[in-house]
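One structure below.
A single protein chain has been omitted; all remaining protein chains appear in their positions.
When the chains are written out, they are named A, B and C in that same order, and each has its own residue count from 1.
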Amino acid sequence: MKNTFGQSITITLFGESHGPAVGAVIDGLSPGIPVSEEAIARQLTRRRPSSALDTPRQEADRFQILSGVFGGRTTGTPVCIVIPNENTRSRDYQYGLARPSHADYTAFCKYHGFEDYRGGGHFSGRVTAALVAVGGILLPALERLGIRIGTHILQCGGVEDRSFGDFKKDLQALQEGSFPVLDPLSGDKMAERILLARQNCDSVGGVTQTAVCGLMPGLGEPWFDSVEGLLSHAMFSLGGIKGIEFGVGFGVSSLTGSQCNDAFRMQGDKVITETNRNGGINGGITNGMPIVFQCAVKPTPSIAQEQKTVDFRTGEDAPITIHGRHDPAIIRRICPVIDSVTAIVVSDLLAQRYGTDVFCPADGKEDTQ
Amino acid sequence: MKNTFGQSITITLFGESHGPAVGAVIDGLSPGIPVSEEAIARQLTRRRPSSALDTPRQEADRFQILSGVFGGRTTGTPVCIVIPNENTRSRDYQYGLARPSHADYTAFCKYHGFEDYRGGGHFSGRVTAALVAVGGILLPALERLGIRIGTHILQCGGVEDRSFGDFKKDLQALQEGSFPVLDPLSGDKMAERILLARQNCDSVGGVTQTAVCGLMPGLGEPWFDSVEGLLSHAMFSLGGIKGIEFGVGFGVSSLTGSQCNDAFRMQGDKVITETNRNGGINGGITNGMPIVFQCAVKPTPSIAQEQKTVDFRTGEDAPITIHGRHDPAIIRRICPVIDSVTAIVVSDLLAQRYGTDVFCPADGKEDTQ
Amino acid sequence: MKNTFGQSITITLFGESHGPAVGAVIDGLSPGIPVSEEAIARQLTRRRPSSALDTPRQEADRFQILSGVFGGRTTGTPVCIVIPNENTRSRDYQYGLARPSHADYTAFCKYHGFEDYRGGGHFSGRVTAALVAVGGILLPALERLGIRIGTHILQCGGVEDRSFGDFKKDLQALQEGSFPVLDPLSGDKMAERILLARQNCDSVGGVTQTAVCGLMPGLGEPWFDSVEGLLSHAMFSLGGIKGIEFGVGFGVSSLTGSQCNDAFRMQGDKVITETNRNGGINGGITNGMPIVFQCAVKPTPSIAQEQKTVDFRTGEDAPITIHGRHDPAIIRRICPVIDSVTAIVVSDLLAQRYGTDVFCPADGKEDTQ
Partner (left out) sequence: MKNTFGQSITITLFGESHGPAVGAVIDGLSPGIPVSEEAIARQLTRRRPSSALDTPRQEADRFQILSGVFGGRTTGTPVCIVIPNENTRSRDYQYGLARPSHADYTAFCKYHGFEDYRGGGHFSGRVTAALVAVGGILLPALERLGIRIGTHILQCGGVEDRSFGDFKKDLQALQEGSFPVLDPLSGDKMAERILLARQNCDSVGGVTQTAVCGLMPGLGEPWFDSVEGLLSHAMFSLGGIKGIEFGVGFGVSSLTGSQCNDAFRMQGDKVITETNRNGGINGGITNGMPIVFQCAVKPTPSIAQEQKTVDFRTGEDAPITIHGRHDPAIIRRICPVIDSVTAIVVSDLLAQRYGTDVFCPADGKEDTQ
C-alpha cells in the first residue's frame, strides 16, 4: 500500500520537500473527535527547528484542514491536512551526485530519473510534518481515553538519559519540557555533543525510548499483526531509524529465561507483571503494562565534510560536499514524530478491536453540547 | 489482516499446536515455479528438534499440498500446505495459570476464554512449521533468480559468532551445516551453554543475523512499505523476537555521521558502497548491497523452575511449574523460520515491482519442457 | 488480494476441482461463536446436486475443520475448513480446446499453460462448496443477532417467481423448502424448463433475488466500501453471475424521481421507508430496511451440443463437444452460495463497525455455560 498504512484507521501521506505542500489524509476516524488547531500547532512546534541544534531552515508550518472536520469535530469522513512548503532553496542540490546514506541513488533506481530530487523530494523528513499534524488530532483523542504516549532521547552522542521510571510523572514532564529528556542534565550534555558535532562538520545519532500507558490488555494479533509488528512497520517509515526493540530488546541475548521472564501478580483485581522486560506485549498482544520500545536513530547523513561518492548519471566516482541546511542530529525532532506514528498505530488497534465509534462521545452528539 | 500478510504475494496462516493441523495458504505466486517435496522436507528438517539442544517433542512434519500445484509446478492459484499435528500431549497444560512471558494471559484477554489453550494454541511456535514449508517453495525460487538468503546465530548465551564476511561462501556453508553458525567453534561453545541452561532448568536467548544477497536495487518504498518496515512487520510475528536492527542498527548511536555513512563508489559499471552500515537499504529502498539484519531472540520462557504467576480464572496469585517438553533455546530452530519469512517478504517485493509473472519461466510452459 | 476478501473478517479460498481438496480460511471471527457440523452439512446439502435438474457428479462433501474451533466454538483464530474432492473424472477434459464462455482460454493467457485445467481447476464451481461451508458458520451466527438472509430464483428459463412480500415468512419458507422459490407452482414450471433444456442438450439462465433482514442502519461507507460495492465485489466471484442490481435496479431507468424515491415515515419510534426501491441502501449505507438485490445468472456454458471454438495450443479453429457431467442450470445450486457470500460481507460490515467481538457472547465464556 506504499503511502497508505492502517486497517480501520488509515493514513495516506503525500508531498515533496520542495513541492507545493506536504500532507496526509486520515480516514476511519470516529465522528465527534474534537479537533483543536492549537493542539495541532503545538505538535508541529515540537518538531520544528528551534535552536542552534537544528537545521537553519525555518518553516512556519501553517496548515490547512481541507476536509473531515465540521464545527470543530471530526465528521467521520477523511480528514485531509495540508502543510504548504515555504522557504525552499532548491539550488543547494545537484542532481546525480548520490549523497552517501541518503536515498538519492535508490530513488534513481526506483524512479528512473523522474523523481523530484530537490531536497530529498518525497524522502525528505519534511513529510513527517504531516504525520505530526495527524498526531495533533490523535494524541489528545487517546488522552481522553486515558492513553498517554511520550518519547525521550535515551542516548545521544554517547550521553545517556535515565529510562522511564514513574510513567505518569515522566510523560507529563515530557509534555512540558522543550528538550525531550527525563534528566535535564543529560539533556545539557547531549546539546553540547550536538553542537560539537556541528562544529566538526559532523553529526551524531542516538536512541529514543517511547512509552504508551493506559492501554487495555488484549490488543494486537498473534501473527502478522502483532503490536510489535505494526509499530515497527510504521516506525521504519522514518528514514533515520535503523533498529527497534521492545522491552529489554537486544538485552535478551545476555539473559536466561529465569532472568528475562516477567512474573505475573495481582494488584487488587488487576493482573500486572512485576517487571516489564517484554515491554507490555506477550505473544504480540498487549498485557496491560506500559508498552516500552527503543529506536536506533542514525546520525544525520548530511554532513559538511567532503565525502566520496558517485555521479550516477555519468557512472563515475566523484567527491561530494553537501551544502544546504541540515540538522547535526535529528533525534530531538524525531521524538514528536515517533509519538504521532505510535498514536496512529494505537488508534488503529483500538478501532479494529472496538469498532469505528471507539473515539465517539458515548451518547453521540448530545453528549458534546 | 491478522493472519494474512503481503500484497502481491500473500500468506495466510492457520492452526493450533494441538488441533488437527497447522498450515498456510500462499497466494499470488507466479505460475510455473517448480515445487519440490524434497526441498520442502529439507527446510522442515532444519526446523525440527533434532538433538539434546531442542524439545523432546518429535514431529514427523509430514505435509500435504492441497492445492495450487500441478505437474510439480505452481499453477498460479493459491497453494495450501497442511501439516498434521501428531504426538500432542495436552495433559501437560493447566488452564488458568498464566505462564510468565507467554501469551496465556493475553490470549484470555483477547479471546475471553474461548482460546484453544493447549500447547499455546495458535500462539505456538508449532505454527512456524507452516512458514518454513512455504520457504521450501520460495527459497529455491529466489535462488533461481540469483537471490540467496541465510541466517546464523550471531550470539547465544554470551558466545559470539563472527559476522558475515564473504557472503557467497558463508551462505553456502550455512546451507550445508547442521548448526547455523559461521565459526564452528562458536557453535560448539553455544551448544555447551544451551545444555548447561537445560541442566539449570533454565534457557538462553541470543541474536541472529540474516543476509539477503543478489537483490536488485530499487525495491521497497519511501514511507510505509520500506524494506525495513515490511521485514520487521513480518518478523515480529515470531513470538520470541523482541528486536530487529538493520546494518549496524543500534550501533549507530555511538557513531558520528562521518563514521556511519557508506561511501558510494563504482565497481566496473555497478554502483556499490565501500561499507554497508545501512544494511543494503537507503531511504527504505534496496541499494544493491546485501541486506543484513539482526534479530533479538528471547530465552524460551518455558523453564522448569517454579515461577510466580496468577490464576486468571480465580484472580489469585499462584506458583507455576511448567512441565511439558520445551527447548532450552529456540534460536537454532528459529533460523530457518527467519529465512522463510524473509523469503516471503522479498518475493512480495519482487512481485509488486515486476508483476505477477516475476518467477515464471521466461517463455512460459515451453521453457520448462 | 486475489483469493482473500474482507477487512475485519477475511476469507481466503483455495482448491481445484480435481485436486486433493477445496477449502477456505476464515479469519477475524469473534471468539465464542457456536460451530455446528450439522449446520455446515445442511448448507452443503442445499448446494449439492440432488436430482435430474443437476449434474450427475456426486460429492459427499465431507468436510474437516482443521483449526480455529475448540469445544464447539470459534476460538477467534483462523478457521480452516477443507472439503476433499472425490469422484473426479479427469479424462473428460481435453486440454487446448477452449470451451466457449468458460475460463479455459483466459486461464491459459494468465497462467501460461501451468494451470490445472482439469474440471475447470480453480475456476470450478466446486470451489463454492468452501464458501457454502463458511456460510454454515456465519448464517446461524447472524441469525442469533436477528439477521436473516435468503435467496430465491426470481426468474428461470422465462418463468417468473413472485418477489419477496412478507420477508419473515418468505425467508422461513426458503429455509424449509428444497427448491428455492416463493411460489411452488413457479418452481414446478422452472423444473420443467430445466429438464427440457437438458433434453435439448442445452441449458438455461435466470435471475436470483436475495434479501437481508434485520440489519441495523448505518453500515457501509459513502465511497469505495458502499454496501452495494462490497456485495457486488464478492458476488462477481461466482463465475456465472453477469449482473447485479439493488432494489428496483435497472428498473430505475424508466422511473422519474417522484416515482423512484422512497418516502420516509415513522413507525413507532423507528424510521422506515414506505417503499424500498433503493433496496435498503442510501448513499452506500444501510437504512434499516431489508437489503434486496437481484443477480443475473448465465446459462451453464457447458452444453452437450457441438460448438465452434479454437485450440489455443495450435492456434487453429476446431469444433468442441463437451462431455463430462454438468448442470443444465446452476441457478438452484447458486442460491445457497449467494446466501453464504452475503453472510460473509454482512459479517465483515458488522465487525468493522462494532469491533471484533461483535459475535461474541455478551459476557464472554460465562454466558455460554
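Rule of thumb we're sticking to: contacts are C-beta pairs under 8 Å (C-beta built on N, C-alpha and C of every residue); 3 or more make two chains touch, one makes a residue touch a chain.
Quantities reported herein were computed from a predicted structural model and do not represent experimental measurements.
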item: Which residue of C:Ala41, C:Leu145, C:Leu195 or C:Cys260 touches the chain not shown here; value: C:Cys260
item: Of A:Asn3, A:Thr208, A:Gln307 or A:Ser340, the one touching the omitted chain in the full complex; value: A:Asn3
item: Chain not shown, touching residues in chain B; value: 7-8, 77, 222, 352-358
item: Chain A residues touching the omitted chain (full complex); value: 1-4, 10, 12-16, 19-23, 25, 27-28, 31-32, 64-68, 70-71, 73-80, 82, 110-116, 121-122, 357, 360, 364-365
item: Touch residues of chain C, complete complex, unshown partner; value: 1-5, 7, 13, 98, 100-103, 105-107, 109-110, 122-123, 127, 155-156, 158, 197, 200, 202-207, 216-226, 228-230, 232-237, 239, 241-266, 269, 271, 273-274, 277-279, 281-288, 294, 296-303, 305, 307-310, 312, 315-317
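Rule of thumb we're sticking to: only the chains that are shown with their structure count from here on.
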item: Distance between the centres, which are taken as Cα means, of chain C and chain B, whole angstrom; value: 38
item: Residue numbers of chain A (touch at least two other chains); value: 7, 222
